Each structure stands twice: as C-alpha cells, then as structure tokens.
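Here the complex is missing one protein chain, while the rest keep their positions.
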Amino acid sequence: MEKQDLLRKPIEHIDIKTFDARPIIEGYALMAFQARNLATAAEIYNGMLADHDCKIILTLAGSLFSAGLKHVVTDMINRNMVDVIVSTGAIIVDQDFFEALGFRHYMGSAFADDTALRELAIDRIYDTYIDEDELRVCDMTIAQIADTLPPRPHSSREFIHAMGAYLDREGLKAERSAIHSAYKKGVPVFVPAFSDCSAGFGLVYHQWHKKDGHLTIDSVRDFRELTEIKLAVKDTGVIMVGGGVPKNFTQDVVVATDILGEEKPMHKYAIQLTVADERDGGLSGSTLKEACSWGKVDLKYEQMVFGEATLTFPLLVSDAYHRGAWKKRAPGNLSNLFMK
Amino acid sequence: MEKQDLLRKPIEHIDIKTFDARPIIEGYALMAFQARNLATAAEIYNGMLADHDCKIILTLAGSLFSAGLKHVVTDMINRNMVDVIVSTGAIIVDQDFFEALGFRHYMGSAFADDTALRELAIDRIYDTYIDEDELRVCDMTIAQIADTLPPRPHSSREFIHAMGAYLDREGLKAERSAIHSAYKKGVPVFVPAFSDCSAGFGLVYHQWHKKDGHLTIDSVRDFRELTEIKLAVKDTGVIMVGGGVPKNFTQDVVVATDILGEEKPMHKYAIQLTVADERDGGLSGSTLKEACSWGKVDLKYEQMVFGEATLTFPLLVSDAYHRGAWKKRAPGNLSNLFMK
Amino acid sequence: MEKQDLLRKPIEHIDIKTFDARPIIEGYALMAFQARNLATAAEIYNGMLADHDCKIILTLAGSLFSAGLKHVVTDMINRNMVDVIVSTGAIIVDQDFFEALGFRHYMGSAFADDTALRELAIDRIYDTYIDEDELRVCDMTIAQIADTLPPRPHSSREFIHAMGAYLDREGLKAERSAIHSAYKKGVPVFVPAFSDCSAGFGLVYHQWHKKDGHLTIDSVRDFRELTEIKLAVKDTGVIMVGGGVPKNFTQDVVVATDILGEEKPMHKYAIQLTVADERDGGLSGSTLKEACSWGKVDLKYEQMVFGEATLTFPLLVSDAYHRGAWKKRAPGNLSNLFMK
Partner (left out) sequence: MEKQDLLRKPIEHIDIKTFDARPIIEGYALMAFQARNLATAAEIYNGMLADHDCKIILTLAGSLFSAGLKHVVTDMINRNMVDVIVSTGAIIVDQDFFEALGFRHYMGSAFADDTALRELAIDRIYDTYIDEDELRVCDMTIAQIADTLPPRPHSSREFIHAMGAYLDREGLKAERSAIHSAYKKGVPVFVPAFSDCSAGFGLVYHQWHKKDGHLTIDSVRDFRELTEIKLAVKDTGVIMVGGGVPKNFTQDVVVATDILGEEKPMHKYAIQLTVADERDGGLSGSTLKEACSWGKVDLKYEQMVFGEATLTFPLLVSDAYHRGAWKKRAPGNLSNLFMK
C-alpha cells in the first residue's frame, strides 16, 4: 500500500446551512433521553442568542475539526453566534491552522495496522489519517511566526491573533479557517495548554534555536485575559463541546473574578455536549450541577447532552442558525479589549 | 405535588416523514467518528432495502417506545421497510400495547425523588414517568387475552399476534401501535424473554388463577420459528437498536440452521446502534466483527454506531424513507409461514 | 496458524479464598468514587449474610464464567452465600455446562482476525476463544437430556436441575460446576431467556426431531416459580453482576407478588456491579434509585458500582468470604419448594 492510496478521500466539513434542523429539534423536544436533552440545549442556546446582555463562550475539546466540524464553528463566528473561543491546541493549530496552510485530513480506518501507518508517516486519529510530513510544515510555520514576534511573554490569545494576521497576509489555502474568521471578527481565541500540540513543537524549536531572545507563552496571562473579559461583560453563557482543560478553565473564570475582589454572576447559561461520564470523578464528565456547587454555573439554564459531538453539534447549531436570533445580535468585538 | 401535576406533558412520537435527513446523512458521510458511522449504517440499510432477496429483521432493546420512537417503527412496518421484529417485552407490551390501550408516557425528570414517586405510584424510566395504575390495567388485559386462548404452549409471536387481533377487534386507543401494524402487515414479532415484562405479570396471574388449563409460553418455539424464517428466505439483514437478548437471539439463528443440518448464509447485512461497550466482554457491546468469528454476521456490510438511539435511529430511518427504496419492495408477509 | 496454536492457554478461574480482600476493601471504604462504592457494596453484602431472615438472589449477565469467575460463584453456593441464581443462558449453558463436559475457554486476543478465526471454527468473546466444535457437543448434550424428559412444559429451573442430575450421574469433567454445586446444595437456578444460548440450539434440535412428544420451556413458569420463592421467604437481597434480563426479571418479582394479591416487601438489599450507563434509559444501567420508584428496591441498602466485573466481583466475594458471616448462615434449600 502506497501512502497516496491511504490519503485519497479528504474529510469534508459539514455545512449547517444546507439543512434545517428545526423540525428535528422540535421532534426531539417531545421525546426522552438524549434527544430531549439536545432539544433543551438548543432552547438554551437560542435563549443565549436572544439575550443581548449575554456574551457566548464556546469551549472545544476532542478532535473536532479533523472530524469535519470546522465550518460549524466558522459559521458561528461569522454570524455573531459566538464571542469567545477556548480550545485545545490540537483543534486550533494541528487542525485549523494546518488546513489553512492547504493540508487536509483523510478518511481512514479505525482498524488500521498502526505499525504500517507509522512506516508511511501517516498519523491516525481513530478513523482519520494525517500526513505527518505536512504536520511538520505546520510546526515549522509556528516557529517562523514566533521568530517574527517580540521576545516577551505572550498569551496564547495574542499568539493566535498573530497566526490570524499571518493567514490574512499570506492568504488562506483552505476554504475557511476559524483562526482567520476569529481574527477578522474580533473573536478572541484562547488555548490554555498551548504547548500541548503542534504549536508546542514549533515553539520548542523557536526557543531551542534562539536561546536568548525568544518569546514565551504565559498561561497565567491567558487566565487573566479571560477574567478581564468576564469582568467587562454583563452576563455569560457557555457552550462546551467535550470537556478537558477548556471546560475547566472557562468555568474557573467565575471564581477568578471573585478572587480579584469583583462581584460577577455565575455563567448564566451552560450546555455541554460530551460522551464522558461523571462516575470516575473526572472533570470532563462532571455535571453542570456539580459546577454549581463551586459557584461557577447557574442551575436555571443548564443541560448536559450525552452524545458524540459529530452527531449532536451540527444539529444544535443548524437549529440556532435557522431560527435566526443571531440576526439581531451585535458582534462582541471582544478582541478589542486587548488592542491598546 | 399531586400525581396529575407530574403526569401532564405526554411524550410525543417523532415522525420521520416530517423532516428529510438525507442532506444530514450526506454531510455525515464525509466526516469522521460516529457521524460517518451513522452514514455508513444508512448506506447499508438502503442497500438492504434495494436487495430484494433480503428480508430485514429489526431488533429492539432499551426503552425505545416510551422515549418517542414508536412511530419510527410503525412507519417501517407500514412501508415494507422491515419484515421481522425481535424485541424486549418492555417495548412491545409495557410500552406499545400500553399506549394502544389509551395510556401515555410522560416527560419527567432524571433527578426526581424516587421515594416520593413511589408513594404516588409513578414509575420512572430515567426522565420519563408512567402511571403504575395504568400499567396494572395493561397487565390484566394480558391475563384476559390469555384466558381466551387454548391451554397449550404458544410462541411469543403467536401470543403477540393474538394481542394484535385483540386490538383490531377492540379498536386502537392510540394513534398507532407496532403490534397492530405488524398484525395487519403480516410482520411477525418475537419477544424471546416474554415473561420479563408486563406480559409476565399478566401471564403469571393467568396461570396462578387457572392452575389447570392455562397456556404456556415456549421460548424454544420462538427460536424454532425464527429459524424457520431464516430457512424460508434467501438472505437476511439485521438492524439492531440496542443489544441484549434480541441481538443475541437473532444472531444465533444462523447457527441454529446449521445445527438442523441446513446450509444457510450468515446475515448478509448488519448494523447496530448502541451505547454499550465491548471492553467488558458483554454481548450488547460485542462488535459485529466478533460476531463474524461465530459465523453469524458477514463482514462485508456491517457497521456499529456508538450513540444513543433517540439521536441516531430517527435520522437513519428518515434517510431511508426519503430515499424511497422501500417503494419497490414487496411486503414480506412472513407471518403467513405460521398460518396453516 | 493452526487451531491448536490458538487454543493453548486455558482461562483459569480465580479462587477468592487464596487472597484476603478485607484490607483492600477497608482501604477503599475511606476513599471516593468507585472504590468507596465497592466498599459500600461489600458492607451491604455482609449485612445480607448476617441477616438470617434474608435470602440472597444472585443475578448474572455478561460473559462471566468464560472470563474466569466460575469459582467465585461455586464458592458462594457451597458456603451458603447465595440462595437463588438468575442468569443468562450463556453463562449457565455455554460456559458452565460446557466446562463441566470437560471443555475449556482459552486466552485469545481482542485484536484477532475474525475471518481467520471463523475458518478455524474458533468463536471469540472479546479476548477469549472457544472451540466451536466443542460448543456443538454441548448443544447436542442438551438435546439428549431433553430427549429423556417428559414431553410437557418445564421451567428453565427444572431443566437446569435435570442438567445437574445429568452431571451428577455422568461425573463432572471439570474441577467444579455452578450447575452441579447448585444441584447438590438445593440452590435453584433460573434462566429466564433459556432459548437464547446453547440450550436453545439443543432444544430446537430436540423439538425439530420430535415433532410430537417434545418438551417445552415455559418462561411464565420461571417467573411464577421465582414469585413463589419471594412469597415463601421473609426478606430478600439481590446481588446483580451486570444487568439485562436477569436484573429486570428479579426486580419484577416484587411487583408480581403484589399482582397476586400478596403483600411482600421490596428487595431489602440491592447491589449492582456494572459498566452500563443510565443515560440511554436502558434497563441494564438504570439506577437502583429508579427501581425504587417502581416499588422494587428499597433505598436504605442499595449501591451501584461502576466497574467491570472481573475487577470488582472477586474483591466483593473475597471480602465476604474472609469476614465469615456465612459460617452462621443456614442453607436456603429453596429447591425443595419445587420438589413435591
């Protein structure tokens, strides 16, 4: 088997505008179990969009963009359906930026021979393949961008903003990019564990080769900046796709405002799409009710949906897109907070 | 809280004809993870429907009808999209027959106080409520039907056929019933563990009060009858919603033909929608690949979809409904095999 | 690869007497999550054993005996640590009776090539292999036993009792057998879906070749007999390993007594070891709190433990074995109820 035989069928991103999920969600609303939970989550999201005092934070974890969900997020950005993004590095760098450089993800098999893949330099994510040589280009592009930035601490948001500027300057080689859309629309993007991805490779390379005079990524600054956003806005709603650090980080910001001596409300709305389980005490599966005990999430509008994101997230956003509450919603322009 | 306050919002069954899942499934087909698996499953189902040598067996487990999936199944029956049903007793008796008698399931909360519910005689299935007094009526109706039948061994199929006749005679008190539709369309319905539900209560009552001269339910006969169907048809495809006894029973029938000295092919097509996991060795989550080692399922057209049925089953059937391969498909009339 | 190369390392059953789980359970009791849940379950089991008004029902589902848990159950039977067993057919027939005939289960791989296994007539259960030719001998032995029994309806309990008598007469070809131990100790064993296993193959063969004059398996009678046990004893405790039909059937028996007009208490104690999840509304993962709403399980002494049975069941029983409450416990001899 040659490498190009295995990298033949690219993943295509689903377009939530090409189908109308409203009748499905309306049907689900009168059923039980996760269908009803998804309908409740959709209702809460529509509530967030209609509440003009509320800024919307989207948290992303899991291999979402390699799985074809990138355009769901770019549609949200472009239509003022989200104001802040908090993500894992894999989604933003290895997947979004990677595709923006002209590379693709490919349909593969979950039952592949991984030793054979390794010899071909093909990386596997469950049933998806990536050309490792192309990933190396992505890593090195990060290093190049780092080389152009001042040698001081940066937040991940700041660095990702620079990645957006790079794409704007060099030209997108993909149909769309969340980094680029967010750059244009003023949506700040945070990656609290920024080294834990392709960016880490590029930045280690940068620091290694610039022993003196390299930039650093200050994760405290990320937290501080997200806290500043929480302080600057009236209410917040959170849409969590998967759990992990983005979920925890975003919930913690409520406590952070308290620690700084400011009185800010809990997240007023919260929904999570996840397959994780609460019974091992892990954070990813911890319920939003549990988060309430920590003073992070209000219980009035919260819903967990137990299901894999490729099945649930497109329906959620298609429903909100077609209901159209976003049409009356102003852009958040929260990136402006950091442009001084 | 009064009982009627908790039993106010009835579950409504989703109608897969009111939305067109085709563009969603087409989008899913080019993605990854469970979305792509669902699209592959849909493709296999459409293949089954177009293969006129293939009879389709639907297995059902989990609280599917109380959750609003009843009309998905009646639509399949009425449009020649399924030829045999193998189910748990709860779905067929406690839920389908129960609603056919005019009762409903109600939206409730997964976080209810179960002691309080018990005092009100409200039974809970996750987030759904049932009036226990109404369930008792269902049990007793089973006992009445049993009283009218000859005191000899019956298969569950035979008894369920009598339930269909009862509904036909007495009049349906619900919009639709899978038992009744199957009765009219000649679709045999098997419940291999027939005592393990409301039917068990009614039949124990029947046997208890008719110490001599009661009927019995011969589960061997169920297995024999399903084997006779396998012997009578050319090819078979299986759609499994959940796992449990219906899954195992239906897969085993291939081995049974072998034991009777007949040469019949494995199930040619097989799809399963499930949340169960293979890693504990349990049958419900065992993969269709594993079933192949047993000589039960062919590996050419098989797909597991990991997701909760309320989210996946309506999309699967809506897609097949709108593609319309069923329009050229003749009724299976497999009940006729047992009408001599 | 030859067949004998793959069937080389037999599964050995763990002996809970060879290690003392008490200090582990004592440690777990002061922790959190599933360790603490297991310790609570152990405490409840010890409570059942010390409560001499309580008869103990053990329900079994999942491939437990092929996985090496058979001797855990035979130790429970032989030491008066269980009074009734309700199981899937696979465990009792394909696994216990199969081994009693001198056959073994073998260590295999969960990543095997199932097509290759099928060609060698090796059946796979996750990471375990079975010689299909030996399974056929098991099926046919069931047919032979059926041929010797009177041509009338039998409960599964009655048939399994005859299997015990067969083993007693012919001689055990394994170190131990749950069927045989139960036969000797008067512990009734129910398999509510008795056709759904190797027994089904043998019994279909029996019925097929004895068109007139064959026995039948009346699953209603199983339910009636288990109800008679519930009526005959003061209190009951239930230990559920896995879910499925055995769990549901055993919980339903409380309702059955009510339907027969008798006033009997709910199951006083209930523990379940499972990996199933409640969030799809399925019965296997439904919580014992939910069962309380149905009037089946008391909430005072109930505990779910989320973990795979090979990891949790040996610790639970080893703890109870070494604490020794069973030493003062009389045999239940509940089989006597049906010996008239």
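Letters A, B and C mark the chains in the order given here, with residues in each chain numbered from 1 onward.
Criterion: a contact is a pair of C-beta atoms (placed from the backbone, for glycine too) under 8 Å apart; a residue touches a chain by one contact, two chains touch by 3 or more.
Bear in mind the structure is a predicted one, so any value in this text is a computation, not a measurement.
Visitor: Identify the residue among C:Leu38, C:Met76 or C:Val204 that touches the chain left out of the display.
Guide: Result: among the candidates, C:Leu38 touches the missing chain.
Visitor: Among C:Tyr45, C:Phe97, C:Tyr126 or C:Tyr205, which one touches the chain that has been omitted from the display?
Guide: C:Tyr126
Visitor: With the full complex in mind, choose from A:Ile25, A:Met76 or A:Ile122 the residue touching the hidden chain.
Guide: A:Ile122
Visitor: Of the residues listed, A:Glu43, A:Asp168 or A:Glu290, which one is in contact with the missing chain?
Guide: Result: among the candidates, A:Glu290 touches the missing chain.
Visitor: Can you list, in ascending order, the chain C residues touching the missing chain?
Guide: So the residues of chain C touching the unseen chain are 11-15, 18-21, 23-24, 27-28, 30-36, 38, 63, 66-69, 105, 107, 111, 125-128, 289, 306-312, 314-315.
Visitor: Touching residues of chain A against the unshown chain: what are they?
Guide: So the residues of chain A touching the unseen chain are 61-63, 66-67, 90, 110, 112, 114-115, 117-118, 122-128, 132, 136, 139, 153, 192-197, 200-201, 203-208, 216-224, 227, 242, 244-245, 248-249, 252, 255-256, 259-260, 275-284, 286, 289-290, 292-295, 299, 308-309.
Visitor: Residue-wise, where is chain B in contact with the chain that is not depicted?
Guide: These residues touch the chain not displayed: 32-34, 277, 279-281, 306.
Criterion: only the chains that are shown with their structure count from here on.
Visitor: For the chain pair with the highest number of C-beta contact pairs, give its two chain identifiers.
Guide: By number of C-beta pairs in contact, the leading chain pair is B-C.
Visitor: State the chain with the largest centre-to-centre distance from chain B, centres being mean CA positions.
Guide: A
Visitor: Averaging only over C-alpha atoms, locate the centres of chain A and chain B and give their separation in whole Å.
Guide: Here the centre of chain B sits 39 Å away from the centre of chain A.
Visitor: Centroid of chain A to centroid of chain C, CA atoms only: how many Å?
Guide: About 47 Å separates the centre of chain A from that of chain C.
Visitor: If you average the Cα atoms of chain B and of chain C to get two centres, how far apart are those centres in Å?
Guide: The separation of the two C-alpha centroids amounts to 26 Å.
Visitor: Among all residues of chain A, which ones touch two or more of the remaining chains?
Guide: 32-34, 306
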